[in-house]
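Of the protein chains in this complex, all but one are displayed in their positions.
Read from first to last, the chains carry the letters A, B and C; within each, the first residue is number 1.
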Amino acid sequence: MISVAAPSSAKRLAPALADAIAQCMREDSRVVVWGEDVTIGVMGPTRGLAEEFGLERVIDCPISEAGFVGAAVGAAIGGLRPVVDIMFSSFTYVAFDQIANQAGRLRYMTGGQVAVPLVVVGSAGAAGSNAAQHSEVPTALFLNAGGVRVVFPSTPHQAFWLMRAAIRSDDPVIVLHHPALAAARGTVDPEPLALGDAVVHPIGTDVSLLATGLMAHRARSVAESLASEGVSVEVVDVCSLNPMPWKAILTSVEKTGRAVVVDEGRLTCSVASEISAGIAERAFGALAAPVRRLAVPDVPIPFAPNLEAAVLPSEEDIAAAAREVVRG
Amino acid sequence: MISVAAPSSAKRLAPALADAIAQCMREDSRVVVWGEDVTIGVMGPTRGLAEEFGLERVIDCPISEAGFVGAAVGAAIGGLRPVVDIMFSSFTYVAFDQIANQAGRLRYMTGGQVAVPLVVVGSAGAAGSNAAQHSEVPTALFLNAGGVRVVFPSTPHQAFWLMRAAIRSDDPVIVLHHPALAAARGTVDPEPLALGDAVVHPIGTDVSLLATGLMAHRARSVAESLASEGVSVEVVDVCSLNPMPWKAILTSVEKTGRAVVVDEGRLTCSVASEISAGIAERAFGALAAPVRRLAVPDVPIPFAPNLEAAVLPSEEDIAAAAREVVRG
Amino acid sequence: MMLRIRLFEETLADLYKRGALVGVVHLSIGQEATAVGVCSSLRAGDQITSTHRGHHHMLARGLDPRRMFAEILGRAGGYCGGKGGSMHVSSVAEGAVGANGIVGGGIPHAVGLAFAARRLGTGSVAVSFFGDGAANQGVLFESLNLAVVWQVPALFVCENNGYTEFTPTHAVTAGESIAVRAAAFGLPAGAVDGDDVVAVARAAGEAVERARDGRGPSFLECRTHRWRGHHEGEESYAKPYRQAVDPEDPIERLEQAMRGAGLDPVELRTSIEAEERALIAEALAGAQAEPLPPVERAFEDVFA
Partner (left out) sequence: MMLRIRLFEETLADLYKRGALVGVVHLSIGQEATAVGVCSSLRAGDQITSTHRGHHHMLARGLDPRRMFAEILGRAGGYCGGKGGSMHVSSVAEGAVGANGIVGGGIPHAVGLAFAARRLGTGSVAVSFFGDGAANQGVLFESLNLAVVWQVPALFVCENNGYTEFTPTHAVTAGESIAVRAAAFGLPAGAVDGDDVVAVARAAGEAVERARDGRGPSFLECRTHRWRGHHEGEESYAKPYRQAVDPEDPIERLEQAMRGAGLDPVELRTSIEAEERALIAEALAGAQAEPLPPVERAFEDVFA
């Protein structure tokens, strides 16, 4: 779908998510929204929807994540397209069976009899001392559990198009958004993004930085600062994680021969590990240096601001790793 | 603890787990066991315990995984050492918050005030058409969630010593056992194993096969068959996954220069991915070929025997991959 | 229909004994009346969710015994192409979105199916079957609360056979009864003799009508008996654990009722039994003649 006019006037990330949901709700009466306090839209993605679409389609839920995610699975099988705001994505742990073992398995177990067009949207990442149970990035859990698509937009443009693609998809899709990026600025351009896309920008020749969410922002600003040092950095924003945009990743790494994967999830069995292993398998010959992983060490996110900062990959960490793989 | 006599007369894997629990219960009255039908010991690890220790210490639970795993977290903080049999490890999804967000975070969130000496034991793997919800290997989910130790013994010797180590540990430990190996034969030798150990056998020089559980058995028999082809295979049984035995893994790979990681979990963000990425980072120079990953593709486990067999890494797959990395 | 279920399950028991089945098989012999009684008031478009022990629900819902056998035998012609098996038989087109291997896992699905039916104005209802053991899964209570708050056309049917696998459910279940627990969530909740197909049909019929009329969800506890073990082959490790029950036979109960009504069940039964035996035998033969699923199928159907 190409158009000249901007598809959304949203100028910030969270409103772009809300606008994508609103447009889908206008186009398709099967789209309904539920979750805790979605009428107020505490978390952003559902703000303003209740006013336009009413309480029949925007429904505040009790604190029963397993129950209302499970109900959304049933509603999706029953012909609706539910968008569930789970608030913080770590609350999916309370509903993990419904996501992994139900939404992610039913189509297969029934031999393709059912589709589960369900969207679960939740915040992921550390944003100022929300501590261990409200700050983590569980992307890798969803990728390993399987059966669900996963996207993690880092700009309003990505947010609008990927949320739209998620709602229009016939598969369950987890949409993650970073609380520190809720107000991130940017315009929504007419070129759509689809599940499985990556955004390569800036273009560079010396090293590929592969990152998502807040880490993609840090990677882009590192690209700028390293340019002044004469290091040409390419950033691949892996805004879709399932499907994983291998083509974009491998094209970049085969060009630069060097890769640093930056991940706000925990290191072990992380997205960074997956991308590193996949590159090693598919582009070993092109590698001039081992793929470097930067991620949260295997610790929960601490509360104190100075400790929180210490466990997240910083721009300094990213720049240092990039220099290292380039200069050896 | 070294002794000349065999510490356990168990000759099969599941009884070795049960014997380890029994010995710990004799030594330490704080050790209690609960879960569904643990008095009958449906799954094996608790069989016979009720008869010796009575219903005060071996407790049948209602189908309330979140409740009784959470209760075990509380009991562990309160001074007991609960061993919870969750039956099939995929049932942990129903209790995932209690494992990941509670058992795995409380020590950290409280600044070290509490220890959570909890063991959760469950079967992992496909064993003859138990289908999608009773056959998977969720190891990577626990490794990425963090805060919990994970072991996955493949022999009676490993089963006895690692279960013993798990119960004596002050950390939460997930003990996985493969349903197809419940009756696997072997003797329990006096040399103990600790959390973080790997078992390297057979020794070889051409290629390292890194595997766990049923896949470790397949790797060992591939080692035998390839020997007849003149390929010298070393098998590293990664029976402890957290702590990950990096030293044993790297020592082997630096010697052979070639590695195939065989994993019964799903490929994406798998243990295989983690080991591959870790080797690439730490032993890149020693690699004569890219690390190969063999795992279940990103599909649930199907019911039909021929389909189930098709999604699991077979001895043929393993042998082929080993030949490939050796002969290039 | 109860006879068909009985014969279908006896056939599986026999196949299991002869080593002709793979996986774990949970039979419903003794529980026929709950499935038949409840499904008797359902129509096309209605959906049921079921459990690991769900063959009777599926047959009562009208599924084809041949395709069910084929699924349980892991053949290409099975309802799920052999990818689901005994615990996951389903036929969405026939109003059975399916069985679930996770106890309680299917209960919230019924709430969502009922919500969708109401929103789409189909006039359909959703029924969730689950056991007494499932009455200790928190998600049941979350589902009851949602169903009542949303006033969706759903019926929750607890098949209380007294056992949670090998544990007598009363030993791990507090409170007066499961129905009483449900009632505390503000929906009509009653208990009925689950071996009396007429009583079950009457109670379920009222509840389904209530749901269709937009008068909200209901809960029905059916007290029944499990004749066989938790699953076939359990003797291998389960010591005798059952209290002496003297299980009632729902089929005989129906025949008594007929006699009470001055009808002679014998003739009817013999004729029906002959028919059903033939039907089941043919279904099994047809299923056994089915090919295995092609291997490529293992890698399909993860995503749309």
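One rule holds in what follows: a contact is a pair of C-beta atoms (placed from the backbone, for glycine too) under 8 Å apart; a residue touches a chain by one contact, two chains touch by 3 or more.
The structure displayed is predicted, hence computed values, not measured ones.
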Chains on display which the left-out chain touches in the complete complex: A, B, C
Contact residue for the chain not shown (choose from C:149, C:198 or C:257): C:149
Sole residue of A:7, A:45 or A:67 that reaches the chain not shown, by the stated touch rule: A:67
Absent-chain contact - pick from B:17, B:40 or B:73: B:73
Among B:122, B:147 or B:245, residue touching the chain not depicted: B:147
Interface with the undisplayed chain - residues on subunit A: 36-37, 39-42, 47, 60-64, 66-67, 91, 93-94, 128-134, 297-300, 302-308, 310-311
Subunit B residues touching the omitted chain (full complex): 30, 32, 56, 59, 61-62, 64, 66-80, 82, 97-98, 101-102, 106-115, 117, 146-147, 149, 169-171
Positions on subunit C where the hidden chain makes contact: 136-142, 144-145, 148-149, 171-176, 180-181, 183-187
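Just so it is clear, only the chains that are shown with their structure count from here on.
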Of all other chains, the one whose Cα centre sits farthest from subunit B: C
More contacts between chains, A-C or B-C: A-C
Centroid distance [mean C-alpha coordinates] between subunit B and subunit A, Å: 31
Set of subunit B residues in contact with two or more other chains: 66, 93-94, 131-133, 298-300, 302
Where subunit C touches two or more other chains, by residue: 80, 82-84, 88, 100, 102, 105, 138, 297, 302
